[in-house]
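What you see is the complex with one protein chain gone and the rest in place.
After this line comes subunit A, so read on.
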Amino acid sequence: MFSLLFLFSFLLQFFTYHRKSEEIKLTMAAEVMLMNEIEATAAQMGIDMNIDFSSIQLPPGENCGIISDDDDVYHDDQLEFDSGFGNVIVVDNLPVVPREKFEKLEGVIRKIYSQIGVIKEDGLWMPVDPETKKTLGYCFIEYNTPQEAELAKEKTHGYKLDRAHIFAVNMFDDFDKYMKVPDEWAPPEIKPYTPGENLQKWLADEKARDQFVIRAGTDTEVLWNDARQSKTEPVYKRTFWTESFVQWSPMGTYLATVHRQGAAVWGGANTFNRLMRYAHPQVKLIDFSPGEKFLVTYSSHEPSNPRDANRVVINIFDVRTGKVMRDFKGSADEFAVGGAGGVAGNSWPVFRWGGGKEDKYFAKLGKNMISVYETETFSLIDKKSLKVENVVDFSWSPTDPIIALFVPELGGGNQPARVSLVQMPGKEELRQKNLFSISDCKMYWQSNGDYLAVKADRYTKTKKSTYTGFELFRIKERDIPIEVLELDNKNDKIIAFAWEPKGHRFAVIHGDNPRPDVSFYSMRSTHNLGRVAKLTTLKGKQANALFWSPGGRFIVLAGLKGFNGQLEFFNVDELETMATAEHFMATDVEWDPTGRYVATSVTSVHEMENGFNIWSFNGRLLYRILKDHFFQFLWRPRPPSFLTPEKEEEIARNLKKYSKKYEAEDQDVSMLLSEQDREKRRMLKEEWEKWVSEWRRAQEEEKLERQKLRDGEASDEEEEYEAKEVEVEEVLDVSEEVLSFEE
């Protein structure tokens, strides 16, 4: 009897749950799981579960002695978040006072702690000795949020009330942890070494394909780009893999996902296993170091006092061990960089990595300084920041430990703006350039760190408008010569600028919408290697973004947003357009890491047309895939090639020899494909024919009955039309010609 009642209450719970699940839109999966649980419990108790739930009807007004917890459960769920003790702190080393002074002390404590956050109602509790009626020298304070509690702990730990009373503040939750520390030290257990998976296996793909990850709806999927067969091949798919976005590590080894509790990285030889987790509650943004040794995570927390700035927490993890190497906490103001008044918000990444793939340095822009840290000790180089008055922007060379920084004009033009290059870790200034009447300045590094282009917007003499010029630094040459470049029409607005990766050229979109011009320049003109020269200008292009192939030479001029997805595939070596195309409403363009394919996608900023197209480098559409609620498309990056530059050049020179093998393969595949295609079509046709003959038969069978329904009107045939192919040959002209016969 007991078990039956138990089951009954279980069923009832299931019902209430079920009803609620509709309200709060629990997923089907959850329901199924619940059902499984019930079944499992029932099986344990030996109860036959073959009951039609919908057939059970409770007598009206009768609850069988079981109180419906419909509403309560829901509220309980909500409360659970707050019922932990993460928002409680314990303040120790308070004065011990008699009852008369109790209220005064309480007032003092309340004053101190309510400055930091909102103390809950009845959230301050100072226990009293029941015999002596004196306080015990400590109290508990409960805040609204754990963040406030943590802040209070940080700010008041060591607070001197007077000489004898220095506060010792702890999180309530930490007590448990400290109590568990064993009294004697035991050597840590050494786990036997287990070899990890080959995380680079995707690079050894036989067909040399590339992978990409897409996020659409709740699904995240990693796919091969099988361009030869014009389709994708699935690698791994998971629903609810991430809670906000995914990101590849810079060399493609890991895929990072972001969750409420923190970030995680995934990888493996054949599938995607979770390799490591990085706890960081409410993480918003993540960033890998270029050599993927470190992961920076960022979160920002609303203060309970709306006048305060958000609190920012940044952790730097070691990717492989998952250890926190350094954490930074503070108010959002301290991490706000750039922008005129420093109120422009945080620009991400806050920490910029320098020194190439070795992950040696990272730096942060501060007020009148740049803080450069090194990863050996995770502390400031020379224990102090680089002092630069009024610095507003900086950027690292992608390969060398060189910082380029920009200081704007000061004192109404008395002190010119300047760009300077600083070498790390010695902090020597390598080069400096003063610039006059500057309104704004942007720095662009070439991918090998060979060149730095500084785009400087200058005021005209009247100060009413600006014009743009470029200062081009040749970093690798002696004394770092600087060249000034102005456009042919220097009043043109610059819409986009991009260096050729690994190359000596750059492209600029300039002029006025709707049809700006695109110009290409080379840092090595034909007769003088040390001078910049214009290669060509393309007039009136519908483009507002430039996408160089990672291998250089080819570029996609894209008209995104306002231009509705115009694409032009341009060969800069030959200075010719290879193809023009359109991916209507395209929002993103990305080259694959080898420069063979281009992906254009329409993400869910638009409601319609969501999905992506894959193009060859020369602008041939290979295939298109439509996905509703399409959020992300990311090619899996590849690590740098092991080939020496000499070897690469050799391959480029003897490309014919190397490509022969692949051409043959391509041919085979295309033969196979057309064969497969024909086969598939034949199958479809056959299948269809089968249906059609089935229908004819049925139609024939039912003929008489149909006639009857129509009062004997026998006219099935006359309403059927049939398409017939008729070939007509016509002789248009016959002419005879005598051809002379030569020996």
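Throughout what follows, a contact is a pair of C-beta atoms (placed from the backbone, for glycine too) under 8 Å apart; a residue touches a chain by one contact, two chains touch by 3 or more; residues count from 1.
Simple rule for what comes next: contacts and distances are computed from a predicted model.
Student: Looking at UniProt, which of "Radical S-adenosyl methionine domain-containing protein", "V-type proton ATPase subunit", "Eukaryotic translation initiation factor 3 subunit I" or "Chloride channel protein" names the chain that isn't shown?
Tutor: For the chain not displayed, UniProt's protein name is "Eukaryotic translation initiation factor 3 subunit I".
Student: Taking the full complex into account, find the residue in A:I166, A:L575, A:M671 or A:A698 that is in contact with the omitted chain.
Tutor: Residue touching the absent chain, from the options given: A:A698.
Student: Decide which residue listed in A:N564, A:N618, A:S659 or A:S674 touches the omitted chain of the complex.
Tutor: Per the contact definition at the top, the residue touching the missing chain is A:N564.
Student: Even though one chain is hidden, which residues of subunit A still touch it in the full complex?
Tutor: Interface with the chain not displayed, on the subunit A side: 564, 584-585, 606-609, 611, 626, 628, 681, 684-685, 688, 691, 695, 698-699, 702, 705-706, 709-711, 716, 719-723.
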